[in-house]
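Every protein chain except one is present and positioned as in the full complex.
First chain written, first letter: the chains are A and B, and each begins at residue 1.
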Amino acid sequence: MAVRSRNFYLVPYLLWIALFVIAPIVLIVYYSFFDVEGNFTFDNYAKFFTPVYLRMTLNSFWYALLITFFSLLVAYPTAYLLTKTKHKQLWLLLIILPSWINLLLKTYAFIGLFGTYGFTNAVLDTLGFGRHQILFTDFSFVFVSVYIFIPFMVLPIFNALEEMNPTLIYAARDLGASGWTTFRRVVFPLTISGVTSGCQAVFIPALSLFMITRLIAGNRVITLGTAIEQHFLVTQDWGMGATIAVFLIIAMAVTMLFTGNREVRTKR
Amino acid sequence: MKQLIRLFASVFIAAFALMYVTSYLNSSQGYSGGNTLTIYNWGDYIDPELIAAFEEETGIKVIYQTFDSNEAMMTKIEQGGTTFDISVPSEYAISKMKEDNLLLPIDHSKLPNLTHIDERFMNLSFDPNNEYSIPYFWGTVGIVYNAELLDGKAPTSWNDLWDPALKNQILLVDGAREVIGFGLNSLHYSLNDTDEAHLQEAKSKLAALTPNIKAIVGDEIKMLLANEEAAVGVVWSGDASEIMGENEKLDYVVPEEGSNLWFDNMVIPKTARNIEGAYAFMNFMLDPEHAAQNAEYVGYSTPNKDALALLPEDISGDERFYPSPELTEKLEVYDNLGKKMLAHYNELFLEFKMHRK
Partner (left out) sequence: MTSKGNRFANLYLIAVFAVLYAPIVYLMVYSFNSGGTMHGFDGFTLEWYEEVFADTRLLIIVLNTFVIALLSSAISTILGVIGALAIRQVRRRQPRNTLLSLNNVLIVSPDVIIGASFLILFTMIGIRLGFTSVLLSHIAFSVPIVVLMVLPKLQEMSSTLIDAARDLGASSWDVLTKVVLPYIKPGIFAGFFMALTYSLDDFAVTFFVTGNGFSTLSVEIYSRARQGVSLSINALSTLLFLFTVLLVIGYYFINNRNPRTTLRSTDGEAAKR
């Protein structure tokens, strides 16, 4: 019985994996062995280990880490406080809602908000801080990225918090734990699964951000995603683009392996 | 469980209801009938009134789809699965598409209005005898500047960009050939140069420009310049005329060292279905009155000499957009450098972008 039901679930899922995951990966790996003129080569891999691409990789990881960190920093309290509100499901929906507005439009709005003569600078100016360059800086890039990823971080954490048995907190409190200790020793460890899936849902796509690297960071930040987009759409050097993608997939697998193992450990 | 079922049921019902409405709208608009012409063009690169006029004149329903780069367009056409009857690539893309056998040859006898095109823009190196393409618009690459923000100083050459006074004031368009090209031009090399020493020289010269560069952006460059986010921008002439219309403080100059001369031409992709319709449309657009109307709307320079005569004097006499013969001499069309060299240009451009201030 168990065997049959397992097969039943696996069939459609494996079909999906075969068609939309394995096939594209195979295509990508296949393309990574060809140069622009369609000759078989390993050059793309050699090129990846030149300083230009290594620095780009380092950059991407650094920014993705920053983005994940700040997303978590903002999202955890948000999710926590949301669970305390009266209409929490509604508020949660309202957190997700902004992401249904087209990203490009919101990015344009940010250009307007952050511009030299934009809203933020007008406020700063009237407060006596003077005008600053906000657009095309690391700050605006990280800010807008965090903005984009917040819902993806809030949601799993919120779910994990909701799952938590509230009596555990009362118990901790009764045993004399302070609010902070309760949070550190009880709440946070119990919601670590939500934090992990939130971080995965942010860190991994953050590695391959593009478009806002141009619109908000003015190409001052070049991530692996930007490079891939360039190679596929502009240079038409699909081989090099595919090679970077191969490394991204490897990076993803490694990330998953790490977070996956930790999950198992906390389970025990 | 009940709630789950309810959610999914309502989602499916809503989706199918919407699909019904869509197909109703589609058929009421004539999009699903047989007599359609699919045009694959740059965004907002035609006066919509002309499409309406064409539909009325011929009874053909036009489906207008847009792309934002030659490369994206070529990828689409190369992969097939689509039926575009007309596309408007730039000249280097045309030679590439020709090589890859993606275009149908054009029968000039079906285009009586072709005689209105200026001889200067026919029979160019990227398409000898215009076997595959018909001129649509042309233009240059140059510098847009805000005279007020520059205290009346006006750049006239590429080398003026390196002025330390312009610190953090320059916006560049995100194109490898454009940026490497003006790097080469500023050293008085050809922008089709393939000599490695010259390219490296251009690269280090461009690296010295980074303190002056505020950002390297795409189409937003127009909005940013019009909003005075920066004082100087390197742009295509068509974009320049558009932003100058929005902000009167801006002016455009084609640098004296020379620059790029580009063309966007109409072609019929291999995948076309309504070939007769495609000819009808091309001929319609070649009509001087239509071409003039289109040029006024889009703001790019028209290759149609009889249309030019119909345009108001302040447009047709504007040397910034219809440069004098002496300046035209110095302008160069991008050669098809081959995939390898192009990849090298892009690699250099990437390194330039990675160069920290």
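One rule holds in what follows: a contact is a pair of C-beta atoms (placed from the backbone, for glycine too) under 8 Å apart; a residue touches a chain by one contact, two chains touch by 3 or more.
Being a predicted model, the structure only gives us computed values, none of them experimental.
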Per the definition of touch given earlier, which of A:A160, A:V187 or A:I222 contacts the omitted chain? A:A160
Given that one chain is not shown, which residue among A:A46, A:L65 or A:L81 touches it? A:L81
Counting contacts across the full complex, list the positions on chain B that touch the omitted chain. 1, 3-4, 7-8, 11-12, 14-15, 18-19, 21-22, 25-26, 29, 31, 36, 38, 42-45, 63, 65-68, 72, 75-76, 79-83, 219-220, 222-223, 226-227, 242, 246
Mind pulling the chain A residues that touch the left-out chain? 1-2, 5-6, 9-10, 12-14, 16-17, 19-25, 27-28, 74, 77-78, 81-82, 84-85, 87-91, 93-106, 108-110, 112-113, 115, 117, 119, 147, 150-152, 155-156, 159-160, 162-163, 165-166, 193-194, 197, 200-201, 204-205, 207-208, 210-211, 224-225, 228-229, 232-233, 238, 241-242, 245, 248-249, 251-253, 256-257, 260, 264
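The definition used in the following text is that only the chains that are shown with their structure count from here on.
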Distance-wise, how many Å sit between the C-alpha centres of chain A and chain B, to the nearest whole number? 34
Which of the residues in chain B come into contact with chain A in the complex? 69, 71-72, 74-75, 168, 171, 174, 176, 214-218, 220, 223-224, 227-229, 339-340, 342-343, 346-347, 350-351, 353-354
In the complex, the residues of chain A that touch chain B are 35-37, 52, 55-56, 108, 111, 115-117, 133, 135-136, 214-215, 217-220, 222, 227, 230-237, 240
